[in-house]
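Note that one protein chain of the assembly has been removed; the remaining protein chains are unaltered in position.
Letters A and B mark the chains in the order given here, with residues in each chain numbered from 1 onward.
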Amino acid sequence: MDIVSLLDATLRISAPLILVGMAGLLSYQVGLINIALEGMMLSGAFAAVVFGYELGSTWLGVLMAIVVGAALGALFALAVITLRANLIVAGLALNFLATGGTAYLMDILYNQSGTLAPEGLRKLPAVTIPLLEDIPVLGEMLSGHSPLVYVSWVMVPLTSIFLYRMVVGGHIRAVGEHPEAAQTAGISVQGMQYLALILGGMLCGLAGAHLSVGDLPLFRERMTNDRGFIALAAVYFAAARPRLTAVACLLFGFFEALQFRLQLRDTALPNEFLQMLPYLMVVIALVVISVRKEWRKGW
Amino acid sequence: MATQRTPLPYWLIAPILRGSGDVWIGIALWIAIGALVTAALMRARHRAAWRGALLGAVLGGVGGALLLAPLWFGLVSLLDKRCAHCGTQTRPDAATCPRCGHAFTESPRLDAFVAALVNLARVVMTIELALLAGGIILELSGKDALDTYRVLFEWGLGTPRARANSLLAATPIIFTGLGTAIAFRAGIFNVGVEGSLYMGALLAAWIGFTFTDLPALPLIALAFVAGALAGGLWGLVPGYLKARLRVDEVVTTIMLNYVAIEFTSYMVQSGPFFVPGMANAMSKTIAKQAQLPQLVERSQLNASFILALVTVVAIMILMSRTRLGFEARMVGDNPLFARWSGIMVGRTILLVMFVSGLLGGLAGAGQVLGVHYNFTARFSRGFGFDGITIALLGRNSPVGVLIGALLFGALRSGGTTIEVFTDVPIDLVDIVQALIIFFVAIDLNLDFLSRRRRAKTDRDAAPASAAA
Partner (left out) sequence: MAYLKMAGITKYFPGVVANSSVDFEVEEGEIHALVGENGAGKSTLMKILYGMEKSDAGEIFLHGQPVTITNPQAAIKLGIDMVHQHFELVPSLTVAENVTLGYEPRRGPFVDRQTMVERVRRLSEQFGLQVDPGARVSSLSVGAQQRVEILKLLYRDARLLILDEPSAVLTPQEVDDLFEVLRRLVAEGRTAIFITHKLREVMAICHRATVLRAGRVIGTVRVTETQPETIAQMMVGRDLEMPRRQTSHATPDRPRLIVCDVHAADDRGLPALRGISFAVNAGEIAGLAGVEGNGQTELIQTLVGLRFPERGDLVLDGRTITRERNRTRREHGLAVIPEDRNHQGLSLPSALSENLIATRYQGAPFSRWGVLVPGEIRRFAQRAIRDFDVRVRGPNVAVKTLSGGNAQKVVIARELAQPPAVLIAAQPTRGLDVGATQFVHNELLRLREQQTAILLISADLDELLALSDRLLVIFEGALVGELDRSQATRERLGLLMAGRAGEAAPA
């Protein structure tokens, strides 16, 4: 097996996971379980293709994906925070809305079903890093990716700085941990929740754009393929620490890349097991965390 | 689910119940209903232009004010309370007489009746709202909303066969809805019925194609029992984690759903149940005698629907009349109190999760034995998630779940035909379902404003009771 191309694929596959992971992390930090990541990502993917085609520029498509992600984040926040809908249920609803809505719009607007690959839409240009690309192995691995891959790497330290160095980030964490304390300190709890969900929506939109116009310029129904939940798994696995979450996303991306390779050959390890690995790991991680702190507690 | 719901604010049910100050809102609502319905009818029946619809709206509004409202108020005034002391007649939800302050004794039957009425109205209104919103979407995208809905309902409810197909579609989601509802009622946010459904389906299929020598009845019974047990045991996993290790069930059940889906796919894709010649990922076909008898001709509606109805009754009795049901309700209402009173909270959570998974397993077994006759990888069209919607729609009551499931069945079954007979994409059904969930999730927040008011009074009341 070619290790270099495997790692190359890992980086490509984990990029959207990292972006969505950061989104999930933001809502985790503000105290909300965000089930709707999946739907926001899917809508972003769709928006990138549609607007990229209609506006004649893939980059404008990416921008609109972010806008659509933000809008859905705001919608979710409206339902959950202002209208006080149940978090999980509203999240499921948003996911349904995204799958149904994108497919419906695809049919209405382009009379297509299943896949939308408008002619003339180009994927984002790959980025070659001048000096790096000349280094034999490393260059092959790190250079030549879609630009959003590099964006996803930058997002990790940015998220970290945002949460731990900036005033707003501190407020978000305070709201997530002790809303009353934040409230009396003059911090708008709802404002912070809206902010975290909208920022999360933007990141999801970006992740979706990477899926649809980062590699092949096309949109497929349900193309996000539960990546939102894998990212959520990574967030829980890492207890919402930015760097650790990114590492978990890379790990899950690696599994997925590995599974593609294994599919091509006959191996003892069925790829379904690789697919369920992230989910199992979260369950195990949650168990370990609570075993460590439980039992001594009374109620 | 942990959220204990308070009764509807009075003005929302004003069209149903007459009330002093709120009566105007009630009349307004009836005018609106009359106007909307008549306008829609004018447009649908006579293909009238918008002018006709407008005329219909006006006429209907007048009709609503003059006919519907008085009729309805007269009807529901029968529910009013009369003070034994001074004879004052007052609204049925009053606790004390407004004139002399005399406290009314409660009448549980009436209260229950009113509550049931209110809930029915809520379910219907939620779905109507979602359809209305879906209609707006249709009109916006240049489709004929009324025509689409006509097709939807004709093929959902119009003919005996259509009705049978709706019941068929309702069957699995009755089970999953019940399974979700009893977990919610016990305060457990079990999103994992979908996983149990897969496990149950797999095991039922295995029984069905393995013990082919058994006669029909024992084989079917064995398959159902095995499926139910598989689902129940699968439900016990997050149940154990929650009860004994206090791991949050929302995340574990979501994750375990995927584990179950991947695991069962593996079993038929490359695992022990893999059938070499088969193009799709599916197991062997179950024995002929294990296939459930069909109830009507030209439809796959089968005996598992009967089982679903029986289960509704069984769960009703379980929740209201048994010790386990009592324990589940107490744990759902206040787990801390349950512990202090000697209710074994952990055990209750385990049992409820077992029963919840069991119902999921039954759903899966029913699909295998009655519809697919084999196990197909990823065969569930989100039955588990539909169950969540229905449980919320039916407010965790078995009858509510049944009603919700029947409505959803019609929607799903009719939905598959709209693509055939109109140029509307089938995905509209997903959108409508999403809207229904949204409206349910925000608790049909027509009462949004008054809920804020109530939340505020709750906050106010808290310091009063705990004042220092």
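In the analysis below, a residue touches a chain if its C-beta (ideal position, glycine included) is under 8 Å from a C-beta of that chain, and two chains touch if they have at least 3 such contacts.
Keep in mind it's a predicted model, so treat the numbers as computed, not measured.
Asker: Just to confirm, in the complete assembly, which displayed chains does the hidden chain contact?
Answerer: Listed by label, the shown chains it touches are A, B.
Asker: Out of A:L121, A:I187, A:V247 or A:V283, which residue would touch the omitted chain in the full complex?
Answerer: Of the listed residues, the one touching the omitted chain is A:I187.
Asker: Among B:F153, B:F326 or B:F421, which residue is in contact with the omitted chain in the full complex?
Answerer: B:F326
Asker: Based on the whole complex, identify which of A:A174, A:I198, A:V235 or A:L274 touches the chain you can't see.
Answerer: Hidden-chain contact among the options goes to A:A174.
Asker: Against the chain that's been left off, what residues of chain A make contact? List them.
Answerer: So the residues of chain A touching the missing chain come out as 165-168, 170-171, 173-174, 177-178, 180-187, 296-299.
Asker: Across the whole complex, list the residues on chain B that are touched by the chain not included here.
Answerer: Those residues of chain B that touch the unshown chain are 4, 95, 103-106, 108, 111, 321-326, 329-330, 333-334, 336-344, 457, 460-461, 463-468.
The rule is short, and it goes like this: only the chains that are shown with their structure count from here on.
Asker: Inside the complex, what are the residues of chain A that reach chain B?
Answerer: Going through chain A, the ones touching chain B are 33, 35, 79, 83-86, 88-90, 92-97, 99-101, 103-104, 107-108, 113, 226, 229, 232-233, 236, 270, 272-273, 275-276, 279-280, 282-283, 286-287, 290-291, 294, 299.
Asker: In the complex of these two chains, what residues of chain B are touching chain A?
Answerer: Per the stated touch rule, the residues are 1, 3, 137, 141-142, 189, 191, 241, 245-248, 250-252, 254-256, 258-259, 262-263, 265-266, 269-271, 336, 339, 385, 388-389, 392, 425, 427-431, 433-435, 437-438, 440-443, 445, 448, 451.
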